[in-house]
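Note that one protein chain of the assembly has been removed; the remaining protein chains are unaltered in position.
A, B and C label the chains in the order they appear, each numbered from 1.
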Amino acid sequence: MIFLTNLISGLSLGSVYAIIALGYTMVYGISKMLNFAHGDVIMIGGYMSFIMTMYMGLNGWLALLVAMVICTILGITIERLAYRPLRGTGSLAVLITAIGVSYFLQNIALLIWGANPKMFTSLFNGMKPIHAMGGQLTITPESIFTILANIVIMILLTLFVSKTKAGKAMRAVSEDNGAAQLMGINVNQSISLTFAIGSGLAAVAGVLMLSAYPVLMPTTGAMPGIKAFTAAVFGGIGSIPGAMIGGLILGIIEIFSRAYISTELSDAIVFACLIIVLLVKPTGLLGKKISEKV
Amino acid sequence: MKKNWKKAVVVAVSCMMVFMLAACGGGGGSSDAGENVLKMGCTGPLTGPAAIYGNAVKNGGQIAVDEINAANPDGVQVAWQVEDDEADGEKAVNAYNKLMDDGMQVFVGSVTSGACVAVAEKTNADRVFELTPSASQAAVTEGKDNVFQLCFRDPDQGTISADYIVENFPDAKVGVIYNNASDYSAGIYDGFKKEMDAKGVEIVAVEAFADDANTDFQAQLNSMKNAGADFVFLPNYYTPVSNILVQADKMGYAPTFFGCDGVDGILTLEGFDTSLAEGVYLLTPFTASAEDEKTQNFVKAYMDAYGEEPNQFAADAYDCVYACYNAFKETGLETSASAADICEAMVAQFAGGFSYEGLTAANAMKWQATGEVDKMPAVYVIEGGKYVEK
Amino acid sequence: MADKKDKREELIDIDISDSGHAYENRQEIYYNDNVGGRAVFVDSKEQYDPDEPYNDQVYIPEKDRDKAPILEVKGLGIDFGGLTAVDNFNLTLGRTEIGGLIGPNGAGKTTIFNMLTKVYEPTRGEIFFDGKSTKGMNTVDINKAGMARTFQNIRLFDKLTVEENIKVALHHTTNYGLIDGMLHTPKYRHEEFRIRKEAMKYLKIFGMTKTADYRAGSLPYGAQRRLEIMRALATKPKLLLLDEPAAGMNPSETSELMETIKEIRDRFQIGIFLIEHDMSLVMGICEGIVVLNYGRTIAKGSAKDIQSNPKVIEAYLGKSRGKMDEEEKAEDLEEALSKGKLESAPSGKPDRKEGE
Partner (left out) sequence: MAERILKNIRIGGLKNAVKGNDYRKEATISYGILIGGYILLQILTAAGLIGHNLQGQFVPICVYISLAVSLNLVVGISGELSLGHAGFMAVGAFSGILMSRILLQSMSFEPAILIISMLFGALMASIAGFIIGIPILGLRGDYLAIVTLAFGEIIRNFMNVLYFGFVDGKLRFAFNHTIEGIEDTDRIITGAIGATGTKTMASFTWGLLLCLFTVFIVLNLKNSKQGRAIMSIRDNRIAGESIGLDVRKYKLMAFVVSAALAGMAGCLFGLNYSTLVPIKFNFNTSVLVLVFVVLGGVGNMWGGIIAATLLTILPETFRQFADYRMLTYAIVLILVMIGTYNPAIKSRVNALFSKIKPKKKKDDGKVKKKKSGKEGA
């Protein structure tokens, strides 16, 4: 029975990582850039929906929408101001700028909302957890909705990327930036769109994560950001299904290592698994093998 | 390589500028002998994950300083300067050095243990009197005569909690969830375990969690539930504790929780459903809802100034400032005295039976020569959203 | 600044010819002790009968017939997931032969080079280099055994200087350890001085001593090509593989290159095997030419043999040309080859030189 509870909490934690990892993978896919500030966009999303529900009195779902809109705008502005000037100058410079943006977001949040941690009222406050198997197994609404949201987002995103014109444009730009421009695709628009979607999803992930683990502080986004980034690479950076699978597996490993091996070393075990997978498959689970033509 | 020369020139010029800035910054060392001001300094985390504690100490101290300055306009005034150390040893030493450059005479800090131990060694070397409001690690005062603690030492909290639990819950099956990346939490657990072993009471289950408060506690709570622990000891700060309470409630697991002074402040947590904290025991020297008149004016003053209830860190800072002020007055020194002279005098006071009646202790506080404080914490339980003394 | 340069010129004022002696004794060892795993084709006792019609698979130029071949390839083939890129490729290269490999684009020329140097592992066939089978060797072992190569698109160490590029190739002959490298011990200084002199020697051959301090990446195209050949040469190979050395060179540079290649072969007494589209170069200096079509060897022979070989003509000019007489056919092939039917390098129409 414990196995089932662990599996469910593993899946729900994994779903959170997966949704965040989607943001990392899409941004990396299109502009070969590791957006370290992505973790903090989650935190901003969390604060936004917290403000909406607590002070503006909107209901949870409306607050989520507002948070998504704000995060989308935030994502686009970050790309426009911080990353566009450095496009094409090699990934190291952009990496450091992303880290600068991450510190910036954390400190802005600290100044605006102060250092006191806030308790996030879960989106599914009213709903009752489902007691199955004679009360032994309790499944919280947060877990169910997180897993569902992850699946829905996955389907919508795959459809968007494969079917719609904008989606194809994004894939074209991620395949070959130069050629895409020649084909008349507005690269800047595609990249902004990617950041927009990535940040919007980050808001969703933020709200879902905080519904399950309600402590909200300016530094809340840091650790999940790193874990999700690991999940994105685990699944093969650049591949959308890879991010999903990578996130889920990472979540399950984390929960199971805590439950069965040792809570002290759970982080170490998660990262050790990542290294083992990369040993076996150097470009992650679904990453495309880049072979150098001699 | 042409372009590198240009970069070198830019970088070298800015390097000179920064040196100047830092060097002159360090110039103003002499304390302005004119006014009658005792300069108190403190370092604490004003940014980063532990920012809540640094700011609480800063505000608490400010309240006390304003009260003192108002109370005796022509007497000894107090200056209060707090520098950010991000709860990190290296930055704390930098912050301390900045305070020394600004002519600090008495050091009321650091806020967190890790930073405080690093700074304590410097204050000992520079012979500056140090009274830390909240750095509760044993190593803070070890082997240093000039460092005193206003708060309990971690192991003591562990021992006192253990004694209390064994005495009042003899048949309880005790489990522990502690933060193995925080020296405060690990320190209390250390003392707790030693005392429980000494008393021969077996701890049913021990689980740890990683540093960030916002993680999944299902695994830890499950292992408590399986071990049949009906009593869980949580030597943690209130952010992870609130998370644990929420997740335990969701799991339908309701043991009695027992926390230490770190749990204080959980009721002021914005958006926290205080009903979840019902029946939680906590060992704390201060609570904002205590009825005594001293606490009430402090709470009122704090509420007016900062719009939120003070937590235990703020109260500690308040007491520290007053304790230093009173002790300084008793030494009869002039405020123009050097930090070292003040230090010798204050050490004599504190080690020589100086006592102070403050917010954070039922009885009058006394200090031992080793720097430890003798004060009895009260055990409270949260009932009806209020702390009820047990 | 200028005089410092000249002093360096004197520094390398040593007789270059001494570099060749290292190779003579190596040949004797091979020839006499008849190392195991000898090639299947050439039995050292049985000499070629010069007037016997050449065997279009195994042809060795006159002067190399008395020496054991440097390279024998038998039935070499590779499939890339079902697609057969090269199939049944046979080759015998004389000890100091300048061999040429020609064929239309996509015939698998570079793939063969990659198989010889084990960048790709061949799926079938045997490669005997200097008498020893190269099964199980990787690229590094192949180079250590004495086979060096250049690349179709230049692969230089762009951020390193020209001199450093050569010094890297001299890596295995500089013997000092990591500790010496880190602490710059006297042993380090001695070795560095020696290889510096040796590097300048190679630069001198190509007349590029002036460019020693420039970054390899910033050199003009022709100089980069030469540097790549020099770097391959610096690993003291017994066989030098050149992948389209004349690509992108104007006619005057090509003729200079031809001279250089012959010069290298004569001075260092090593085998050279090159892929080239520029027919004037191939016909000019190659003693043995292998013609490749769709990954198969059609024929190997001297320039004259190839031009008159019916299979080659047929492969390039199609069947209908069969009935024309010999002279006309040769003329036609010449024109086809030059007009680029074989997609020769875009270097325009080579001025036809009276080749060998």
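The working rule: a residue touches a chain if its C-beta (ideal position, glycine included) is under 8 Å from a C-beta of that chain, and two chains touch if they have at least 3 such contacts.
Remember, it's a predicted structure, so these values are computed and weren't measured experimentally.
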For the chain not depicted, the shown chains it touches: A, B, C
From C:Lys63, C:Lys210 or C:Lys304, residue that would touch the chain that is not displayed: C:Lys210
Hidden partner chain, touching residue among C:Phe89, C:Phe129 or C:Phe151: C:Phe151
Residue among A:Leu7, A:Leu58, A:Ala166 or A:Ile226 that touches the chain left out of view: A:Ile226
Of C:Asn90, C:Thr235, C:Thr254 or C:Gln307, the residue in touch with the unshown chain: C:Thr235
Residue numbers in chain A that touch the chain omitted from display: 28, 34, 82, 85-86, 89-93, 95-97, 99-101, 103-104, 106-108, 110-111, 226, 229-230, 233, 237, 262, 264-265, 267-268, 271-272, 274-275, 278-279, 282-284, 287, 292, 294
Chain B residues that touch the omitted chain in the full complex: 1-12, 14-15, 18-19, 21-23, 25-27, 29, 46-47, 83-84, 88-91, 93-98, 100-101, 113-114, 117-118, 120-121, 137-139, 142-143, 179-183, 185-187, 190, 193, 210-211
Interface with the unshown chain - residue positions in chain C: 1, 13, 15-17, 117, 119, 139-140, 143-144, 148-149, 151, 155-165, 167-169, 171-172, 174, 176, 178, 180-184, 188, 191-192, 195, 204-208, 210-211, 213-215, 217-220, 222-223, 226, 231-232, 234-235, 256, 259-260, 263
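Rule of thumb we're sticking to: only the chains that are shown with their structure count from here on.
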Maximum centroid distance from chain A, chain identifier (CA atoms): C
Central subunit by CA centre of mass proxy: A
Interface ranked first by C-beta contact pairs: A-B
Interchain centroid distance [CA atoms averaged], chain B/chain C, Å: 76
Chain A and chain B, separation of their C-alpha mean positions in angstrom: 35
Centre-of-Cα separation between chain C and chain A, whole angstrom: 53
Residues of chain C touching at least two other chains: none
Sites on chain A touched by chain B in the complex: 2, 5-6, 9, 13, 50, 54, 107, 110, 114-121, 129, 131, 135, 138, 140, 142, 209, 212-220, 222-224, 254-255, 258-259, 263-264, 266-267
Chain B to chain A touching residues, read off their complex: 46-49, 51-52, 54-55, 180, 207-210, 212-216, 218-220, 222-223, 226, 239-240, 242-243, 246-247, 250-252, 268-273, 308
